[in-house]
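Here the complex is missing a single protein chain, while all its other protein chains stay put.
For reference, chains read A, B and C in written order, and residue numbers begin at 1 within each chain.
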Amino acid sequence: MTDQGVPEHLLKTRNQEPVTLLEAISEALFEEMSADDDVFLLGEDIGVYGGAFKVTRGFLDHFGASRVIDTPIAEGGFTGAAAGAAHMGLRPVVEIQFMDFISPAYDVITNYIATSRYRGAGPLPLVIRGPVGGGNRGGPFHSQNVEMAFFHTPGLKIVYPSTSYDAKGLLKAAIRDDNPVLFEEHKGLYRAPALREVLPDEDYVVPLGVARTVREGTDLTLVTYGAMVHKSTEAAEILERDDGASVEIIDLRTLLPMDDEAVVESVKKTGRLLIVHEDTRTGGIAGEIAMRVSETAFEWLDAPMMRVTAIDAPVPYSGSLEDYFLPQTEDIVEAGRYLVAY
Amino acid sequence: MTDQGVPEHLLKTRNQEPVTLLEAISEALFEEMSADDDVFLLGEDIGVYGGAFKVTRGFLDHFGASRVIDTPIAEGGFTGAAAGAAHMGLRPVVEIQFMDFISPAYDVITNYIATSRYRGAGPLPLVIRGPVGGGNRGGPFHSQNVEMAFFHTPGLKIVYPSTSYDAKGLLKAAIRDDNPVLFEEHKGLYRAPALREVLPDEDYVVPLGVARTVREGTDLTLVTYGAMVHKSTEAAEILERDDGASVEIIDLRTLLPMDDEAVVESVKKTGRLLIVHEDTRTGGIAGEIAMRVSETAFEWLDAPMMRVTAIDAPVPYSGSLEDYFLPQTEDIVEAGRYLVAY
Amino acid sequence: MTPDAGDAPESSSGLPRSAIPFAGTGRDSREPVHADDTADSILGNAELRDLFSAVAVSRAAASRLVALEDAGLVRGAPNRPAFREGGAVGVAHALRPASDGTGDIFAPTFRAAGALERYGLSLDGFFEEHLAGRAGPFREVGTELHHVDLQAGLLAPVVPLGLLVEVVGGMCLGFRMRGEARVGVVCDSDGATSTGAWHEGLVFAAARRCPMVLVVEAGREDEAAARRHSRLESFTEKARGYGLGSASVDGADLSEIVVAVRHAAERARRGDGVQLVEIRYTGVDPLERLRTRMVADEVASEDELATLEARAASRCAAALERVRNASLSGAHDTLPGVYAESERTDRRIWADPGSTQAV
Partner (left out) sequence: MTPDAGDAPESSSGLPRSAIPFAGTGRDSREPVHADDTADSILGNAELRDLFSAVAVSRAAASRLVALEDAGLVRGAPNRPAFREGGAVGVAHALRPASDGTGDIFAPTFRAAGALERYGLSLDGFFEEHLAGRAGPFREVGTELHHVDLQAGLLAPVVPLGLLVEVVGGMCLGFRMRGEARVGVVCDSDGATSTGAWHEGLVFAAARRCPMVLVVEAGREDEAAARRHSRLESFTEKARGYGLGSASVDGADLSEIVVAVRHAAERARRGDGVQLVEIRYTGVDPLERLRTRMVADEVASEDELATLEARAASRCAAALERVRNASLSGAHDTLPGVYAESERTDRRIWADPGSTQAV
């Protein structure tokens, strides 16, 4: 790829300047579209307007209206259409403006897209991506995490990055994957200054299904993903400083398929497991993780497996209530302390 | 309620004849509609045709077309309309022809109905009921269990009966409940001869949120619901006969809110937990149960918590593959034997 | 069994052949309505003044919100194109609200304070609601203005577009079942017509001849952008495919809106089924249009109207002042409310396995 005609704001990595998680995602999309004519984008206001969060700013001018498609407000319609295009060998990437609005596409995703290969239609390369997560005073309809709506459906993959490096590499891997992939982008991380980093100026991918050990430790395994990776890291530092506890943090990165081995190996080392997710509690992913660890590493457990999560309610709009609703660093510290002392 | 004008086939309990689970459901609907003018029905082909499974046979003639509403094929439309009617003080009962087709209503159920009370709209008495489950060679679109699509959504209740007595009592409780309730009816149980029983000729309810101890035991707690209650009972009898093992079976009956106390008390007695569900494995309800038991009864566990479930795939159409896909009695025996010997 | 009116055929024009009375419920007889489609065509002077004030209040409140948003105190302030207050104000004015749960239902998309005021939400409530976290009319949860007041007949703009068509259709089904002479009006943006929810809601409500008016607020300020959403000249072209009566009005002309919605509501009320009203916004200021007309028709002088406008502004300022000075109520006891039983009031971010209580 030459830099010719590439919009300035998409040349940061080329120029070895740091990028935000949002910019990393823009770069991944831009590079995959440049490298493969079959990759194209669909979504609401992604063309003329450049996307609600400006992820695709400049794309329409560069790639043209047939590869950057402004859709009607019909998430089911254009997600289903993306599946049809994928049948024809194209590699569509769908943006859901806020992932809360993936619900109208629930039918086509679970009944058609997830079962497509099983029903004999061959590969279905399709990425459905968009912003998720709370903490932005977005209220109940602009703050949801959507992983558990789809985690139970065989045939889908689910990715949820926590760093700029991972976001870019995972998105590229997702676009190249022959399966439908849901890709969740935490809007609180989009422009977080702490996540700005200089990325390798090369075509790298982060493979799906492989977790990352964020920090090593011996006393407690903390399994998490997305924005909670950062709160967990804060908590681990507090526990190290105040309690002398050594906490290992596993960032799942891909929720489905899950990297069981990484989790189980760590638990076998520490004997203690705390799962932290931003999503609400009941029916959250913590349950599946606990079940798998129980099935495979029960004898290694020295303490109950526990979880820190949001409470079971819609996301409140009020700021004080949203803080109360979401898991906070202090909650993780408290639960971690309890387990380490167990 | 007098018997005057009641269709003959709905007078079985009145005449103290045994009823199937399907008939128990019909009676519950009929009695609630007779007792409360605000209760009414919506669904595809429920009126003139009496429903795909004939649950509402005779209802149209008895209650008239304004209380037994044949709808267009628009599950989102009529489920949302039911919510609107509930706002007006009515108590709608929606039939989804096969629960697989609840997907088009996923948006309105999770975003509108489940959050309605939280958003200040007061009680929302609404039951969404319909047939679920495999084993009938129905293929991927007529066999699904839908609990895990909704289990994660705060604000909903989920009920899944296993006996005729419970089906009637739970459905009446659901209709009288001021919250939206999903009510799953396993089509393999609808007309199962073994489930025919004479019900009390009185107005009874089975309260939501309370599990039932199907059989007492001391060596292993087996938590299950729906059709798996019967396979689990078979397995328990084999384990008792062949291994001398004493298996306690808990039928959850209500999945949300879950009767944690019943599960935990039993595990504290037996020290061993096996969860059996017909639904697929990853992200199944077993995870949440294991998590809760880990959180509250870890010290009582003498063996890993384990699960027997369907495999992670769409429901196959082929008979031999569907049998292979579904959990069978022999699988439960095998897992139970492993745990008892642990 | 009375045959259900919902199954009665109609003419192929898609317009109802006749007014079919609500039948088949066997409950209360409904209030008889002898609507005359032309009766309300001319608005009285008092009505015009009310409309002017309501638009002025909407605009004053909106500019207060923009200032609050700039100060970081509010999120979700209206960010839609200017000059669209007329729709919500006109629709609210055309209806029959009641504070005791017996009035017409109003489900706006544009949160115009002057329209909401007519539907029981005080200006104080309007600002409290926006400044969620304070003791607003709807607890502390705040609702990002997803305010619901079923007594007043006001239904929140739930965010996933189209859903309210389904819900309001069902509320109107309730009116029919109970023989109540009420209507429900649901407003939606033009983009919402693309949603499956809009379609399914309309298909159901049309099949049941629900007394519902569907307002499509069509943004035609930027014709090219509008065409990106739909190839249609007018959303009334969609009416025939659902068998609805329809009308299209100029979003800058308050009288036109009020008259059209009133007539649509009367048709719905008397049993003609769902009606569609398109309101076209073209970037023309409804307040100035109304001012010019009222002055020309000698309904009011420039000075009188300026006084009404000033009064609207000062009412907003005073309300906001009161709200900002109000003390925060205790915080977290207002979180429950997910279930009718309001169980699980504890926070439970993590559970202490030492106590089964905590589960």
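Rule of thumb we're sticking to: a residue touches a chain if its C-beta (ideal position, glycine included) is under 8 Å from a C-beta of that chain, and two chains touch if they have at least 3 such contacts.
Nothing here was measured: the structure is a model prediction, and the numbers come from that model.
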Chains on display which the left-out chain touches in the complete complex: A, B, C
Full-complex contact with the absent chain, from C:68, C:105 or C:197: C:197
Residue touching the undisplayed chain, where the options are A:155, A:287 or A:316: A:155
Touch residues of subunit B, complete complex, unshown partner: 48, 70, 72-74, 76-77, 100-101, 103-104, 137-142, 281, 304, 306-314, 316-321, 324-325, 327-328, 331, 334-335, 338
Subunit A, residues in touch with the chain not shown (by the definition above): 37, 40, 60-61, 64-67, 69, 71-72, 74-90, 92, 104, 107-108, 111-112, 116-124, 154-155, 157, 177-179, 257, 260-261, 264, 292, 294-299
Footprint left on subunit C by the chain that the document does not show: 7, 9-10, 12, 14, 194-200, 203, 206-207, 224, 227-234, 237-243
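Simple rule for what comes next: only the chains that are shown with their structure count from here on.
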Centroid distance [mean C-alpha coordinates] between subunit C and subunit B, Å: 38
Centroid spacing, where centroids are CA-atom means, of subunit A and subunit B in whole angstrom: 33
Mean-CA-position distance for subunit C and subunit A (Å): 37
Subunit B, residues touching no fewer than two other chains: 104, 107, 111, 118-119, 154-155, 294-296, 298-299
Subunit C residues counted as touching two or more neighbouring chains: 141, 143, 146, 158-160, 196-197, 338, 351, 353
